[in-house]
Every structure is written in structure tokens, then in C-alpha cells.
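Only one protein chain is missing; all other protein chains are in place.
For chain A:
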């Protein structure tokens, strides 16, 4: 079975969609030379009209993509740095996202914002290490965080085909993964998946943390049966799928590489407890409130959710109630 790397999964998704649909164009900084190692080979194959290297003008090229989408294109905009999304939050939220409603349904804005390397890359410090997916879930922009190469392919394809704006966070912590994939296929937006079945507690893990959760579940397998749920899409969230899991296990822990206050973990827990009577108080493992990742590697790691914290949270939840 062919090995597929996470980055090449993204490359292949872009190439396949550009081949299938002339309206797909890619915009971004340094994409002609694939500085983020994702747009590799696209310029040669599709030419500079559809693979447009941009000046460092994030606000302009993000809204340029909105306009192109209003005129029929399906642009993919690559951002090398997750915090550039702060710079273009206005363009995505106030324009791309609002146009369909504000115009009374006269238009669609099918733009994909791709961040290959979100979260910490170790050593990139305060302004290059954010993981702001919860902001987009909050404003109601479709937000996906693929954990595996197969999902990276499948969710990016679905994002490009979606008639609304979609932000695709490809966590830096997952970019080096490889897996055997027979035939990459689209993965539906808004559908989670149980990565490991268990009976005692449901752990929701976002993005690269799915792999930490699976490792912790394995370590704890002598003591407890841990189910790992990968939501894959954070907005719209597959609450039905998660509730099915939590109804069986009765316990919930969320591990999320976002800040604690108003983070996605808080939303997940709130919605589950609205629908399910849990056997024990739920727990969450997140970045701290207001996290700014410090430069030194030990500090950088200290601010991110760790396996020890997740293990402790699971054990506390199992002990309670």
C-alpha cells in the first residue's frame, strides 16, 4: 500500500482539485517555490495564472480571493504562519463570511484558507506559534483540523468543494506523519470519527493531539478503556457523533491546543453536558489562558497540552463520580 505523507496529501488534494475544476486557483506567499513544502510542482503543472505568488499583502490577497470567489473562482489561500490569520480576520469574518447573508443569498464565497504548520513548530516563538482555530469556530466559519494524512487529503478536497469559506489548519505537529493510504478520498465536513474504541471515558482530541491521546490510551490500557474521538471538523462540530460516544462511556475529557478561555474545549464540554448526564465532572487540557508561546523549547512545551496532563485528567475523571 502506498505511503502518503501529510504534506504530500495536501499537495495531492490541491493538484487533484485543480485538475478536476478549472475554477480552483491557489494564492499565497512564496508558493511558486513551495516554501511551505505544500504547493510543490503546482506552478509547473498549472501555470502562474492559477498558481499566483503574492506580495506580502495578506489583507489585499485575502479579499482578492473573496472577489474572485464572487466571480466564480474557488481560491485556496495559503498562509505560511498561523498568526497571519489575525491580520486577515477582518477580511475573512467581516466580508467573506458575511456576504451570503448580507446579500440575501445572491452569492457564495467558496474560499479555502490553508495553514500548513499551525500551532508550535518549536523555536518559532510568540508570533509564529498560535493555533487560533477556536476563533473561526466562534464566528461560524467552517474550521477543520486534520490529524492524519488521509484526512488532510480528504478534508482539503471537501473544503475546496464547499460553497462557503473554510479554514484548514494543518498542525505542525502532524506534518511529518506518514500512513498507508490505498486511495485517498474526500472526507465529509462536519463528521468526526472514533479513532480508538473504549468503554470508560471519551477523550476528544483536536488535530495532532489525536496521536497523543492514542498513545495515552494505549499506556492506560491496563487500567481503563479509553475511547478517542477525533472531531476532524470543529465547526460545524459532530456533536451527534460525540454524544453517542459519551452516552456509552459517561465520562468526557477534551484535549485542545487552544487557549483555555472561550476555547473549543469549553464549547465541546458545554454542549455535551447540555445533552448528557455525565457520571463525573468533565475535564479539559488546554493551553493556559492568554497563552503566548515563549521561545525556549522547554517553555514552549510547558505551555502546550502534554501527555502527562492528559493522563492526569483522565485518571481524575475516572476517579470522580
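Keep this in mind: contacts are C-beta pairs under 8 Å (C-beta built on N, C-alpha and C of every residue); 3 or more make two chains touch, one makes a residue touch a chain; residues count from 1.
Quick note on the criterion: contacts and distances are computed from a predicted model.
Enquirer: Between "Pyridoxamine 5'-phosphate oxidase", "Pyruvate dehydrogenase E1 component alpha subunit", "ABC transporter permease" or "Sigma-70 family RNA polymerase sigma factor", which matches the UniProt record of the unshown chain?
Expert: Missing chain, per its UniProt entry: "Pyruvate dehydrogenase E1 component alpha subunit".
Enquirer: I'm checking contacts with the chain that's been left out. Which of A:33, A:102, A:296 or A:316 qualifies?
Expert: A:102
Enquirer: Touching the absent chain in the whole complex: find that residue among A:1, A:71 or A:298.
Expert: A:71
Enquirer: Name, in rising order, the residues on chain A that touch the hidden chain in the full complex.
Expert: For chain A, the residues touching the absent chain are 25, 49, 54-55, 57, 59-73, 75, 90-91, 94-95, 99-110, 140, 142, 162-164, 190, 236.
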